[in-house]
Every structure is written in structure tokens, then in C-alpha cells.
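Here the complex is missing one protein chain, while the rest keep their positions.
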Amino acid sequence: MSKKTPTQKAVKGKGPSKSISEKLLLQMYRNVYATRQFELKCMDLYRQGFIRGYLHPYLGEEAIAAGSCAALSPEDYIVSTHRGHGHCISKGADLKLMVAEILGRATGYCKGRGGSMHIFSKETNNLGANGIVGAGIPIATGAAMGIKVRKGKEVVLVFFSDGAANQGVFPESMNFAATFDLPVIFMLENNHYAVSTPVECSFGNCDLACKGEAYGMPGICIDGNDAMAVYETTKRAADRARNGEGPTLIEAKTYRHGGHHVNDPGLYMDQDVLAEWKARDPLEVLAGKVKSKKKRKNIEDRVESELKDAIEFAKQSPQPSVDEFLAGIPNF
Amino acid sequence: MSKKTPTQKAVKGKGPSKSISEKLLLQMYRNVYATRQFELKCMDLYRQGFIRGYLHPYLGEEAIAAGSCAALSPEDYIVSTHRGHGHCISKGADLKLMVAEILGRATGYCKGRGGSMHIFSKETNNLGANGIVGAGIPIATGAAMGIKVRKGKEVVLVFFSDGAANQGVFPESMNFAATFDLPVIFMLENNHYAVSTPVECSFGNCDLACKGEAYGMPGICIDGNDAMAVYETTKRAADRARNGEGPTLIEAKTYRHGGHHVNDPGLYMDQDVLAEWKARDPLEVLAGKVKSKKKRKNIEDRVESELKDAIEFAKQSPQPSVDEFLAGIPNF
Amino acid sequence: MAEIMYREALNRALFEEMRRDPTVFVMGENIGERGGSYKVTEGLLKEFGPERVIDTPLAEATLTGAAGGAALAGTRPIVEILFVDFTTIPMDALVNQAAKFEFMSGGQGHVPMVLRTQGGAGNGLAAQHSQSLEAIFYHIPGLKLVMPSSPYDAYGLLISAIRDDRPTIFLEHKLLYMTKGEVPDEEYGIPLGQADIKKEGDDVTLITYSYMTLKCLEAAELLEKEGISVEVLDLRTLKPLDQEAILQSVGKTGRAIVVHEACKRGGVGGDIAAMIMEEAYDDLDGPVLRVCGKDTPIPYNLELEKVCIPTVEDIVEAVISVT
Partner (left out) sequence: MAEIMYREALNRALFEEMRRDPTVFVMGENIGERGGSYKVTEGLLKEFGPERVIDTPLAEATLTGAAGGAALAGTRPIVEILFVDFTTIPMDALVNQAAKFEFMSGGQGHVPMVLRTQGGAGNGLAAQHSQSLEAIFYHIPGLKLVMPSSPYDAYGLLISAIRDDRPTIFLEHKLLYMTKGEVPDEEYGIPLGQADIKKEGDDVTLITYSYMTLKCLEAAELLEKEGISVEVLDLRTLKPLDQEAILQSVGKTGRAIVVHEACKRGGVGGDIAAMIMEEAYDDLDGPVLRVCGKDTPIPYNLELEKVCIPTVEDIVEAVISVT
């Protein structure tokens, strides 16, 4: 059976680009730009030895988080991944507390206990990044069940990538969501790689969006580098979910701008394809839609000073107290 | 999203009923009849207290095992389920050793250690029934990988039902099989229930065959009560697999003639639907195709005496030796 | 005060908590329409409807992972996994997710879920439906572990487990569901982490839990006749472990035997015996022994199954050997 490769897949379901409020447009631009700068700075900090463990940059994929989160209300939930900084930022997290967490400081979101792979932000209803690939999918499905039980109006947006789409909990969760018409949106960030394994080598059918219909929900494939397209598709899915009409699977195609993590040069990646994708850098695609150079500049300046302060704050922050940590152990 | 119910699903892929050798026809009839009698006798033995644990009769589903196993060679493998007597019989197991195992005797296939839910028959390449719903699917997929590694020509046929189709290992395994073009056939015995849960309540999309295409293989839906249809579809799938063209998903629709296990009256089952299915009893459907009454009678007589001997053999067989068992424990 | 069955006590706790707190809900396979294979959830669907009594598709990994998510989103899910043997399927959701979220999130996230399941041998259900796997949960920080032996404890501990803000494994035993005992009519909770002296004694302490508590009591009775006074300490909850109660009893008797059905090798008994040695070596008049299940998969044949599980005779013998 011939395996359709992702690039052959048409970009369905995008529909006519509805006019979108400038406020939202600027919000998306801020988040794409902030994520870009955040990741570049984190990579520096990592190389300077401020960061331990794994660091998985979201470079090149920023439009997916920025576009989809723009379609959510603050009360809505997101569930994130090991490549989660962009999700966290776009849902409205405080950069100070993020950098502090990534540096393992007491002032971080998780008191320095989680790090980059486990950032969790209660105040923005971000149910956390996750170090177990695929594990966030049933968590999101369950959050949607909980919302239904307590008759809430929130929806849940769960991010995961193509590797996670190989895990059985993905179809299991789609089936739960469709069976119970749960308010959840499955955002499959198809960046074409799971570490070094390309999608073509890990799927019998590389049309990932089509799994939606097989499990009882619309499956829509879109250009993940176009924040507008992501916003519009997510908006429709969120309305559907909020109206009790059930879940949606969105496959947003994108590409990492580098290796799997900060130390991976990603030499196995097809450099020509990478160049093509970089030519459609989500930051530039969106910049093209923000007419006013001045407003962009404003946003960029604000982001940079915000980020500078955040890094300063994190570096000045104390290490967590060992005594406090030890005192808490009997709870576990 | 409207959920197609199984009955609406057309019986595709059956194709023109090719003429099939009488030898095969009689073999299928023997196996359907033997399974039917075997299950009825086991239920008696259970009620008489000869059998402990769970007993899941295959009554009403006999044509699936008989038809599909007729399309296999003796070297081919099958992987079975908790409802596995029919698979075991149709692959050519010795009724003596089966009954002995179900009675927990030392002479049984598993020396009385497995029982009904764990019958394993090496000499027929039956890799065993399984008490964990869905667990046989990756085992079958792996057996196919092993065959490829050692350049064997066998194919693997794995049986499982609709409940197991909810487990993530099913799509995971389909994806493995399609990605590596493995010689495996996924035989989904859709008997419309997982214990008391009907298919309509546990799937977002009740068209189960369509999951095949989503994972990169043909998905064919057939009438599981028609042994001929099962034989022909399995034969095509086996040829495909043997030629290195990869896996096939077959959804064979059928219906339990009773409850989930011997002690379950199955009152939750729709009695009208049950009646419809019983009106198309796989035994009668097949009997209608065996022209010669005499040959049928011959087979039936032989089966009955074989079964009588098997039960006698089992009852006369000794209990396993406790000392031998204890002596073996250090190995584990 | 009524005499009711273990499963009725559990059922009553579920009804009362679901009435009291609208965020409490149950989900599992065949628990609604059918009321669960052991009838613990019987009647719930009728009163609370399919929104709060959810018959799920057959997929334990997502069923359990979803419970964690529902808990994080402000509800109190109670999941039923029919056999503890099947908890191997959602093990990631328990070990890496539910157990760790509060810690990893620096206290932001809470997972007030209860996973109800049952284990143990005794019905000829063979190797995949007869295990006792509590040692796994006992070893994983972040999970609470409850294993009641009586209807009284089952009711009171389930009430507390549901109200607890930590993920709790509530492990029942298939041979206990039909056992009867007195349960007061008024509502009560039993704090997690309190062992219970089911029988006082002076010569030896039997430290046990779940179904084996009944066997220990039988053994103790026989031993009384021999003039040996046995104390039977039912742990009731393994996590938190009531170390104080254990050490107090051993301090009194000077002799201890840990009795459980789970395999001896790597079982909870070794941890408790080692803890006693570390904390109360000088109180001991002899080694702390373990009477546990044999280190083998459980066979189908009843004669073979029987020899895998500690019997009253095994316990009696062990006690006599140390006194």
C-alpha cells in the first residue's frame, strides 16, 4: 500500500481567511515573537551552563501555539508537551516564572522541581508539559470529561506531535472524546520528525488527519506555519466543542528549525526541505500580515525588555531550599 | 457526528463466491460443528463443577475461526483470545488435550496450569489464548516481525473482538504491520459486545473496518456467519501477506448466541437482534452448502465420538503433581 | 448497626459521597448498566445518570490517564479497573502522571482520584487474573495505598480515600466481597494511615492486611488453644504506613511475622521486616519472619493454586517456630 507522504497532503479546511481583529493579530505576533526570542535565549543559557536536563526548542513551530491559543478564552485549558515553551507563552504565562523554572530556581512555576519538561501554570490553566510522549492526550481527554461532569463551559486544547500520534493513547483518547462528545481539540503538531525518525518511516499511512474520521470526528489538515489559519480552524473547533458537538482533530504541518534538542545538530534532517520551510518562517508569514511596522517594533521592544527582566529575575532568584524539600518528602 | 451502527454497514469485499474444494468445505463444516458441540459440552461440564475460572463460549461465531483457519497452512500461526476454543479447534488442536486442559489436568496442553483462557498449542502454532483483552495483537505483530527476520514464509492470523479494538495496541500494531509490511492478518470478530457494552456505546465511529485504511492497509467488512466468505477473504489476505505485500484488517460481523460467559444470561442483549442472527446460524449457513446429508452425518458422528473420548480421557486424567509444580518454582 | 457485605459497604460509600459532592463521579468498564462484575457500583447509574456513572470503552490506559486529567480539572473521579492485573496497562498514568503531578508542578496541581481494583487468587482464574501487585504501588512515591479487610474498614476507608487530595489505589480482594460485618448506620471516615489491632495478644505479632487478615485471625484462634497469645495487626492502609503501631506491637511481643498473599520476593513484607529490624532491633527476641505467596505465576488448577497462597496452617507453623 503506497504511503502518501505529508507534502502530498492537500491543505484542506482552511477556508476563506476571515478578517480577524487587530488586537488578536498583534497578540499572535507578540506570542510568536516572544517564543522565538525565548527559545534563542534559553539555548544561550543552556550553553552557558545555566540549564540542565533536556531543552527542546519550539523554533519554527511558534505559529501553532500562538494561533490556537488566540482562539481560546483564559479559562480554557491546554495540555502541553516536552517541547512546550511556546504553548506556555501563548497561553499567557509569566516569562519570569518560566525562566526561573527552567533555571531550577525556587521562584519558578514549579519551585525548580519540574524544569523545562514539566512547566505547569495553574493561573493560565496550563496542565503542564510532559516528559512522557503521548501522556498528555488522555489527561486532556479526562480534563474534558471533568468539565462535563461539573457542567463547565471550558474547552481543552491538547498539543502533541507526530511521534506521540504513534502511541495507542491517541486513538484511544479520540475514541473516548468522540463517544462522549467531549470538549477537546487534538492539535497534532506534525513537524515531520520524532527525534530522528521521519514520519514516512513510522506510519503506514502518513495522512494523519484522516485518523479523525476513523475515530468519529472531523480531521482537518492545515498549514501550521500560518498563525491565521491555525487560529481560524481552532476557533471553529472550539465553538463546536463548547456547543457540545464534540472533539476535532487538527493536523498542523510544520518543521523544526533545528535538531530535536539543543544539543542535537539534526544532521539527519533533509536540508533542502528545511530550507523550504524556513523560507516560510511563521514569524515572517505573520509579520507580513501586521501592516504597521511601528506596531511590530513596539511589540518586539516590549518583548525584549520583558525577556531581559525575566532572565535577570531568574538569575537573581535563590536556589530552592534543601531543608524545605526534605521536610516535604513524608508527604510522598 | 452521527455514528454509523454496524448493521448499516454494507458487507463489502466478499466478492463472487469462488468455487472451493469439497475437502476444504468439509473441513470447515467439521470445525464449525466440532466447536459448537465442544462449547455445549464444556458448558455442561462447567455446570457439573468440572471446570473453574472463566469459560467464554464461542457459540454463534464458529464460522470465523473455521473459515479463516481453512485459508492457512499448518505452519502458519494464530493468536487467540479469552474466547478461544473455536480458534484452537479450527487450527487443528487435539480435543483430548483441550478438554484435559480446561479440566486442569496434568495431561492438558498446559499441564493444567493455563485453563480455558490460556490454551496454547505449540504443535499447531497456536500462540495461545489470552486473558488480557487486546494483548494478543502486538504478540501477533511481533511473531510476524520474527518470521521476517528469520526469512520464514509463514503468516500470522490474530483474532480479537470489538472490545479489544478499543485498546491502543490495536492501532499501534496495525501501524507497525503497515510500516514494515508484516505478514499478519487482523481478524476483528465484531460480535457487537464487550461483555455488556454494545459497540454503538464504545465507538465514535462504529465502522471498524475503516480503521484499516487510516493505518495503511485494506480494511474489509464481511459476514462472519458465512464461513465461505471468511475463507475467501482470509485467503486473499494470506496471499497478500505471504507475497510481502503487507497486512490486512478483516472485520467479520457476528453475534454471541448467549451471554459473555457461561454464567452470564446476557439479558442486556437485544433479543430481536439475537433472533435475527440465530436465524443465520453459521452452522446452518454452512450446512446448506454441504450438499451431501450423508457426508454431514459422517462428520457429525465422528466429532461426537471424538468429543466423547476427549471428555472421558480428561476425566480419567490425573491432577497435576503438586511436588513437580513446587520443584519448578525456583525457575521463576 | 447493620450486618452487610464488603461490597455493599463499598457501594454505600459510593452512594453517599456522590450525593454529598457533585464533583465525585465513577467510570470504568461495565460499571453502569451492569453494576460492575462484583456489583460494587450497582444502582449508581439509576440515581446519578450516565454523566456521573460512565461506562467507558475498553481502554485502561486512557481510562486511568483521563481520571488524572479530570482530577486536575476540578473533579474527584473514581475509576474501577476490574482486576489489579490490568493496572499494568495504565501503569504510566499511575506511576509517571498521577503520582508525580503534585510534585512536578511544585504543588500547583492536585490529583484527587481513587483507583478501585481487586486482586488475589482463589477462584481458579489463573496467572493473569489472580495476582497481588500492591508492592508496585507501595514503591512509588506519590501514591496512597489502601487494602481493607472488613466491611467496616472498607466503608470508612473509601469515604476517606475519596475525600483525600492525593491519588489513592484502593485495592480490594475478590474473596472479600461476600464477607459480612457490622457497619454503623451513621457516616464515618477512617483516617488513612491508621492500622487496627484486630486481636490483641502478647507473644507474637502478625502484621497483615486485606484477605490474609482473616487467615491470621483463624490461626490466632487455633494458637490460643495451644496457649500462644497472638496479636493480629491489620495495616488497613499500606501508604501511609502506620509504623508507630507496628513498632508498638513488636515492642510488646518481641516477635513479628509479616503475612501477605503477594509473592514473597520483593513483596511489601520484606520492607516491613527490614524496617522493624532497623527501628527496633533490640526489641526483637528473634528474626522477623515472612509468610507470603510463593514466587510463581498462579496456576489454573485448584490444587496447585492452593499451595501458592499462605494457609492457616502455614501461619500457625510459623508462629510456633518463633515461640
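Per-chain numbering from 1; labels A, B and C assigned in written order.
Heads up, the rule we're going with is that contacts are C-beta pairs under 8 Å (C-beta built on N, C-alpha and C of every residue); 3 or more make two chains touch, one makes a residue touch a chain.
Keep in mind it's a predicted model, so treat the numbers as computed, not measured.
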item	value
Which displayed chains the unshown chain touches	A, B, C
Absent-chain contact - pick from C:Ile162, C:Leu176 or C:Leu289	C:Leu289
Sole residue of A:Pro57, A:Gly86, A:Gly146 or A:Gly163 that reaches the chain not shown, by the stated touch rule	A:Gly163
Candidates B:Gly67, B:Gly114 or B:Pro218 - the one touching the absent chain	B:Gly114
Residue, one of B:Tyr33, B:Tyr58, B:Phe159 or B:Phe176, that touches the chain absent here	B:Phe176
Subunit A, residues in touch with the chain not shown (by the definition above)	52-54, 104-105, 110, 112-115, 117-118, 130-134, 163-164, 166-168, 194-197, 201-203, 268, 319-320, 322, 325-326, 328-329, 332
Hidden partner chain, residues of subunit C it touches	61, 85-86, 88-89, 91-92, 94-96, 99-100, 103-104, 126-128, 133, 135-136, 138-142, 239, 241, 262-263, 265-275, 277-278, 281, 286-290, 295-297, 299
Footprint left on subunit B by the chain that the document does not show	77, 79, 108-114, 118, 120-122, 127-128, 130-132, 135, 137-150, 152, 156, 168-169, 172-173, 175-176, 179-180, 329, 332
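Basically, only the chains that are shown with their structure count from here on.
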item	value
Length of the line joining the C-alpha centres of subunit A and subunit C, rounded to whole Å	40
Rounded Å distance between subunit A and subunit B, as computed from the means of their C-alpha atoms	44
Where subunit B touches two or more other chains at once, by residue number	166-168, 201-203
Residue numbers of subunit C (touch at least two other chains)	56-57, 59, 61-62
